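Certain chains of the assembly are absent from this excerpt, and the rest are unmoved.
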Amino acid sequence: MHKMPEQILLGHGSGGRLSQDLIKNIMLPAFQNQALAEMHDGARLTINGTKLAFTTDSYVVKPRFFPGGNIGKLAVCGTVNDLAVCGAQPLYLSAGFILEEGLSMAEFRQIVASMAEMAAAAGVEIVTGDTKVVEKGAVDGIYINTAGVGAMLPGVQIAANRVKPGQDIIVSGFLGDHAIAVMSERHGLTLPAQIVSDCAPLNKLIQKLLTEVPEIAMLRDPTRGGLATTLNEIAVDAGVGVMLDENLIPVRPEVQAVCALLGFDSLYLANEGKVIVFVEKELSEKVLTIMHQTETAGAACVVGTVTEKMSGQVVLKTKIGGLRLLDMLSGEQLPRIC
Amino acid sequence: MCLAVPAKIIECNGFMATVDISGVTRQVSLMLLPEAVVGDYVLIHAGFAIQSIDEEEALRTLELFKELEQYASNS
Amino acid sequence: MRLTAEQTAGAAAFFTATITRLATRPVRIMEVCGSHTVAIFRNGIRQLLPPTVELVSGPGCPVCVTPNEYLDTAIAYSRCPDTVIVTFGDMLKVPGSASSLQAEKSRGADIRIVYSPLDSLTIARENPDKHVIFLAVGFETTAPTAAATVLEAKQQRLKNFFVLSAHKLVPPALRTLLSASETKVDGFLLPGHTVTISGFEPYRFVAEEYQVPAVVTGFEALDILQGVSLLMEQIAAGKAELLNQYRRVAKPEGNPAALRILQEVYSPASAAWRGFGVIEGSGLKLKPEYGEYDAQTALPLPEIVTNEPVGCRCGEVLRGNIIPEACPHFGRNCTPEQPVGACMVSVEGACAAWYKYGQGRWNYA
């Protein structure tokens, strides 16, 4: 393992390799415990016989209002989804606000209203909270943390070690919409009205999937770091290889266009309303049928399979039939001209 | 060494133009391609249109590639 | 109107078959351009070519060939009070002698990433009390955009906009390469986008003087396969011509308007290249009439101490003499997270592309 830098870099929050370094070199050794070491989207716990999932995320998105949502919507959906991909029914959320002195009250109300709306949509309650206000300049407008508690669905066992060669890998729809919706304005790009963040609660979809297809081996929401990073994590944790087919990966032409302009790779773009499902080949159709009946996963498709070879690695079969490694994200993606 | 993408000019306004790239639009400068007009396909680099795209040539290349479908094997 | 998956696969299979058929002896083909390097890796082209066809990267990553002195100067400016450094994202992580712009930014320097040089003028207008310095790095394709930005700054009478220029021209570097005895290249994929500006003339010497076949090539996977195929055909036939695969964009005369603006603002100069040393006529400097926009003229700095990383073999990589894997640091103490040389940092750097796309780390067998 290479030596850690002496300062925190933006890349340490990118969800890619530097984030992993921070977790593996600092968090895990300090906090050592079984639940954390699993490094899932949330911790699975048992309290007095009741099986729970528990997760947290902080939301620092900029701009805080973007096509298709705002930071409040994101804060509820993100945590709901992390619980859902643990195999839990999300039930209760906490909300911790850090507000910058001078934030417009109207904006704050709007953000809170989005949170309430999404909580209702997801069927969860925001039951406890905290608000801190810091001096002008000590935070950029508003940051929100949500933590969530859910009840593990009975009979469900989402775990990396259940990922096995031969399984199909399904993504629930077009990739990169969220990242592009959030960043385009910053770079002077105007998206057509229909391209908006995919931010949405996935728990009802996932609960349906897990109820009807309890054999599902693994779920994950490809947020920061995108599909590529998420699959790399799973490949390592499961000790398997992943083979993706570029022709199958759903990316909208508009998203491709922004990537071409700024030199980004769509497979590393964050999603906020997508889920990746690992399931035995024979059950793929069943999963897809359920997904296609919903609005959020209408474009779901198989994008690849689990392999025995290339353990811990993700390989992409390209449009021209070539093969290449699809590595974890290293540092954030920056707009570039070469 | 120079990322550049094709785009279509959908509006001109002096030395600035709005271009469309698969539905995404952006303002670009026409300073380096002053003769470009609405409807032209141009190559965009670093916020400038740097060359016009020859549609006929583009089509010719595409047609050539298409004809090669017969060579498709399950590689 | 795009190709279907089958049409794409068919065309790729055709070109691959052609290349394989013609690959009767080992050949080395240099993709001069970093965008080609990345496109080759991203499309998995290496896996499709026969082992006798070796693709080597050339000096066509502007970030990689920019020597530490330039970065150290940019870093020194970033440490000046009331100074905003404006840069393309490409330059941010590149290590200089002792720091990087990213490290300076994390310590509080005001460094902004833009997509277009014109964005620096907006920043200059919004920060009238600050010096706004644009890091003008890039080849023929990019240099006219910086030149146009200087003209626009003049038009807007901006007094706080400056350019720190390290623009370079590709052909002189190719000439240096070709005149070196150790260079072994059987054909060149020429950078389609520089040619888009410069036209063919500056590249003719490759085929005519040095008798090496060359193909101006586009950046789609099929463009590249066709470009390689066109080179293989020439090599097989013993020909050395300058061909154009990228007809839809690259024109013999280039872009005359862009060249005029370039010549209005810049004049040729000698320039230092990482791995090549100083190459005469390979750089561009602001003309004296535009001296007020030249950071180094208008905002002189005390002399800076600069040194190149120890043990890094970027130079040899950039000259196509070694593959990144041959560098003892590669993948060991040189990774994208902890790079030793610029070639491991730039997205288009050969070492970075090799590493990221698994070459030498991964074997699909």
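Letters A, B and C mark the chains in the order given here, with residues in each chain numbered from 1 onward.
Basically, a contact is a pair of C-beta atoms (placed from the backbone, for glycine too) under 8 Å apart; a residue touches a chain by one contact, two chains touch by 3 or more.
From a predicted model like this one, the values you see are computed outputs, not experimental measurements.
Undergrad: Any idea how many of each chain the complete complex holds?
TA: Whole-complex stoichiometry in this structure file: A x2, B x2, C x2.
Keep this in mind: only the chains that are shown with their structure count from here on.
Undergrad: Please state whether A-C or A-B has more C-beta contact pairs across its interface.
TA: Here the pair linked by more C-beta pairs in contact is A-C.
Undergrad: What whole-number Å value describes the gap between the mean CA coordinates of chain B and chain C?
TA: 21
Undergrad: At what distance in angstrom does the C-alpha mean of chain C lie from that of chain A?
TA: Spacing between the chain centres: roughly 34 Å.
Undergrad: Roughly how far is chain A from chain B, going centre to centre by Cα mean, in whole Å?
TA: 34
Undergrad: Which residues of chain B are in contact with two or more other chains?
TA: Residue numbers touching two or more other chains: 1-3, 45-47, 75.
Undergrad: If I count partner chains per residue in chain C, which residues reach a count of at least 2?
TA: Correct list: 8-9, 13, 34-35, 61-62, 88, 115-116, 119, 138, 142, 222, 348.
Undergrad: In their shared complex, at which residues does chain C touch chain B?
TA: The contact residues of chain C facing chain B are 1, 3-4, 6-11, 13-15, 17, 33-35, 60-62, 88, 115-119, 138-139, 141-142, 144-145, 148, 151-152, 170, 191, 193-194, 196-197, 222, 247-249, 251, 255, 257-258, 261, 348.
Undergrad: Given the complex with chain A, which residues does chain C contribute to the contact?
TA: It comes out as residues 5, 8-9, 12-13, 34-35, 41-48, 61-63, 88-90, 92-93, 102-103, 106-107, 113-116, 119, 138, 142, 221-222, 225, 333, 335-338, 346-348, 356-358, 361-362, 364-365.
Undergrad: Which of the residues in chain A end up touching chain B in this complex?
TA: 184, 188-192, 195, 253-254, 256-258, 260-261, 263, 321, 336-338
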